[in-house]
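Only one protein chain is missing; all other protein chains are in place.
Labels A and B are assigned to the chains in the order they are written; within every chain, residues are numbered from 1.
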Amino acid sequence: MNNLSQLGLRLPAAPRPAGRYQPWVLANGLLFISGQIPLVDGALAYKGRVGAELTEDQGREATRIATLNVLAQIDAALGGFDRLITLTRVEGTVSSAPGWYQQPRVLDAASELFYEVLGHRGDHARAAFGAASLPLDAPVELVVTAAVRP
Amino acid sequence: MNNLSQLGLRLPAAPRPAGRYQPWVLANGLLFISGQIPLVDGALAYKGRVGAELTEDQGREATRIATLNVLAQIDAALGGFDRLITLTRVEGTVSSAPGWYQQPRVLDAASELFYEVLGHRGDHARAAFGAASLPLDAPVELVVTAAVRP
Partner (left out) sequence: MNNLSQLGLRLPAAPRPAGRYQPWVLANGLLFISGQIPLVDGALAYKGRVGAELTEDQGREATRIATLNVLAQIDAALGGFDRLITLTRVEGTVSSAPGWYQQPRVLDAASELFYEVLGHRGDHARAAFGAASLPLDAPVELVVTAAVRP
């Protein structure tokens, strides 16, 4: 039902929350996933602002890691992707140097990977934001909502 | 069912996404619209931060343009406004000069236009944010969710 293995990808373990909350909540046909950052084995793979400490390519790679963490949360919440109807919205915030405005280019790394893994069920509305800072100095954070079959 | 023409308004064509995502996703009775900025014919009508490069009045005018784009997306998604039950939440982010805190005054331009066009179905919860930067140097971005009849 998904082509992770065809893509040569393996889902990481779903990251644990950074505080006293749940990694996801499923209610009334919607899956609300906590904000995901580029954690690998509990540590940030990248830190800093795109356009300053990080290049756009590094921002894209960080976004790809955060996207795998989103997919891992969906997999953990639903026991696979069979019950997923569609992603609904992806909100992406990029820690940004002053004067750098290419957040959509960085977030396309998330959109592309969602489509590769989920096919048409990877459809999503999107919103992109710049931020002066993100928790733990993360370069990107993804907040994803999905529609789910009962 | 709407009073756009009575208001002397005409909806623009719904803007195309700025990346590899959908302009909106409709699932489980909710319409999730991608973040809308003050694009006119594919180009930003205003750029910069309110309180610095732009005045509050310019911020309000930019917000009004972004609001028309939201309405155009709803119209495109639903084939008009008949199926709209109500807006649910409007999240507005205003690119803001340091020390300028009047984001709600700027976002009222969105709220007012939603009510003018949609009447009581323009009801919405709202959240206002300041940002150091937005994609493409947009001064304002609106993220809107709505409830829809099957």
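Definition applied: a residue touches a chain if its C-beta (ideal position, glycine included) is under 8 Å from a C-beta of that chain, and two chains touch if they have at least 3 such contacts.
Keep in mind it's a predicted model, so treat the numbers as computed, not measured.
Within the complete assembly, A:Thr93 is the residue of A:Asn69, A:Thr93 or A:Ser111 that touches the hidden chain.
Across the entire complex, the residue among A:Pro17, A:Gly99 or A:Gly119 in touch with the chain not shown is A:Pro17. Seen from subunit A, the chain kept out of the figure touches residues 17-25, 27-28, 30, 32-35, 93, 131-137, 141, 143, 145.
Looking at subunit B, the residues touching the absent chain are 28-30, 85-91, 96, 98-105, 107-108, 111-112, 115, 123-132, 145, 147.
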